[in-house]
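These notes are about the structure you will find just below.
In this view, the complex is presented without one of its protein chains, the others remaining in place.
When the chains are written out, they are named A and B in that same order, and each has its own residue count from 1.
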Amino acid sequence: MRESQGIKKLKEKFSKDILDYSISFGDETLLIKKERIFKIAKFLKETPELEYSLLLDITCVDYLGQEPRFELIYHVYSFRLNHRLRIKVKISEETPVIESLTPLWKNANWLEREVFDMFGIKFKNHPDLRRILMYEEFEGYPLRKDYPLKKRQPRIPGIE
Amino acid sequence: MVNKLKKKSKRESLLLNMGPSHPAMHGTIRIMLELDGERVLNSEVEIGYLHRGFEKICENKTYFQILPYTDRLNYVSPLINNTGYVLTVEKMLGMEIPERAQYIRTIMCEISRICDHLTCLAAMAMETGAFTVFLYMIKAREFLWDIVEQTTGARMTTSYIRIGGVRSDFSENYKELINKAVNETRKVLKDCHGLLTKNKIFLNRTKGVAIVSKEDAISYGFTGPCLRASGIYYDVRKAHPYLIYDQIDFEIPLGENGDNYDRYYVRMLEMEQSLRIIEQSIEKMPRGVIEIENIKEILEPYQAIKFARNKKPTQKIKLSPNLEGTEKEKYPYILTKDKRYIIPPKEDTYTTITGLISHFKFFMKNHGIRPPKGEVYFSVEGANGELGFYIVSDGTDKPYRLHLRAPCFHIMSALEKMIQRGYVADIIPTFGSINMIGGELDR
Partner (left out) sequence: MKVNFITTKLDYILGWARKFSLFQYPFVTACCGMEYMSAACAHFDIDRFGAGLTRFSPRQADLLLVVGTVSHKLAPVLRKIYDQMTEPKWVIAIGACAISGGIYNNYAVVQGIDKIIPVDVYVPGCPPRPEAILDALIKLQQKIQNQSHEWKWKNKLKK
């Protein structure tokens, strides 16, 4: 499959930050360095020919046993090119910190809160980082692979 | 004298909690408001009261066992969730689906979409005081659920759309049923247009309230009717066509301002377009099995099993009533030919050895559906917006990670901005026009 316009322009400008480019079942995927995420996202959003203006999703996968352990995944979409792009970033367990994309897209606020709630990854410069789906007294991060499915932490003590 | 009084009395704001259980019948959500009289100064939305751990459960179940869980995500339009999940897995497996199955899937998806819009608008109209509209629309929904029940067996949580096709074919009198439901829905829509669309009270309450501009809508990640109400043309059925939407003629209605009235009106027009899609699909659908008139012998199940001890029965076998529609003759029209991914027909399972073994192998641990390694993202047009599934597969029979892109999660993140500087009485119709569904929001 031919490379799309967005990938070509990215490779021109940020060639040493792109670690890997692959196509998985027809979707284009880029693996980039953790520190350059904000600059690359800003370039994708604000270049007039590309305009990836819709942030579809931010999610995370836990590869327990591999190093680095977590992999953050961003899906962006461009109306002008009618093209969807996936950007991946690897994060290690010792320093699970990455820069927040809230200044660029407003729905990144709640999406990053959900990733923090479920996996424990902290976002720098996030205006309000706290739990969103679980309650405040909950300990642990439920979607990590080492959290058992049936472990109970009831809010009213004593019930299952 | 009045000015002195105004300076003396300090204006303090009131903190009000619209708690998780409140009468607006939309689900469990908590809004904490800071009020100055009737004006909302600030607000905070708290979600998560229906978090049921869907994504964690999916890591421990096989691809076939996840299907009932996807029904219960957006529970007013369950067949669309089924379709989204099944199309994502089929993208990984890469198989060919018969055309009649694609048409059946499209018809069921559009019926679900109409049910969702009816429920949303009925609840929104009830909040503004139009109780009759609520009763009319729920009555129309019952006719549509009759079709769903006749075809799939259940009214709501159906698990009808399977990997490889659909579970069963339509019954013999499906054309009359669908025509009746379509006519009833058109009557109800005409009545509700007359009651609400040009009604002065409804216009005063919804026009100009909670306006979302185009830039804000894109920045907050809106998709679906809320984005189209702000004037942006984006529909997954036209942008990345799936099923048979590229062969059917339908339009996408757009709004102008992005206020509550536009969100209401876009949904009313979309229902009419869905009815057009259903009518065109019924005409274009390829024929299924033609019923043979004189069948010489029909065996009862126990007779067939006895007969099969000697050799394979060639007569027709009568199935129990809840398996209606899944007979062996109908299989080539509703399910794919690739036998690795489907359950064999019941006639084969109970009378032949190969049928029994294939049935066993489908459900055994570490056998069954095992997609190749990799990750995939696929989205369909849900009733609220773009419903996306992201699956990471590691080659085994259970997904390594499954993530759902819920459309109303992004729309709800804009709620705080939408109700700011409005009245308290405007919060409920705004909340109703967003169509928040708890199962999808909190997963």
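Everything that follows uses one rule, which is that contacts are C-beta pairs under 8 Å (C-beta built on N, C-alpha and C of every residue); 3 or more make two chains touch, one makes a residue touch a chain.
Only a predicted model underlies this, so the values are computations on that prediction, with no experimental measurement involved.
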### Query
Taking the entire complex into account, which one of B:T62, B:T119 or B:S281 touches the absent chain?
B:T119
#### Entry: Identified contact with the non-displayed chain, of B:L16, B:M32, B:M95 or B:M156
B:M156
#### Entry: Touching residues on chain A - with respect to the absent chain
134-135, 142, 147, 149-156, 159-160
### Task
May I ask you to list the residues on chain B that touch the chain which is not drawn?
19-23, 25, 27-28, 48-53, 56-57, 68-69, 72, 75-76, 119, 134-135, 138-139, 141-142, 155-157, 438-439
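Methods note: only the chains that are shown with their structure count from here on.
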### Task
Could you tell me the distance, in whole angstrom, between the mean C-alpha positions of chain A and chain B?
27
### Query
Given the complex with chain A, which residues does chain B contribute to the contact?
47-48, 51, 53, 55-57, 60, 91-92, 216, 218-221, 223, 232, 234, 239-240, 374-377, 379, 386, 388, 390, 392, 400-401, 403, 405, 409-410, 412-414, 442-443
### Message
Considering only the defined contacts, which chain A positions touch chain B in the complex?
### Response
24-27, 29, 53-57, 59, 61-62, 73, 75, 79, 82, 84, 86, 105-107, 109-111, 118, 131-135, 142-143, 149
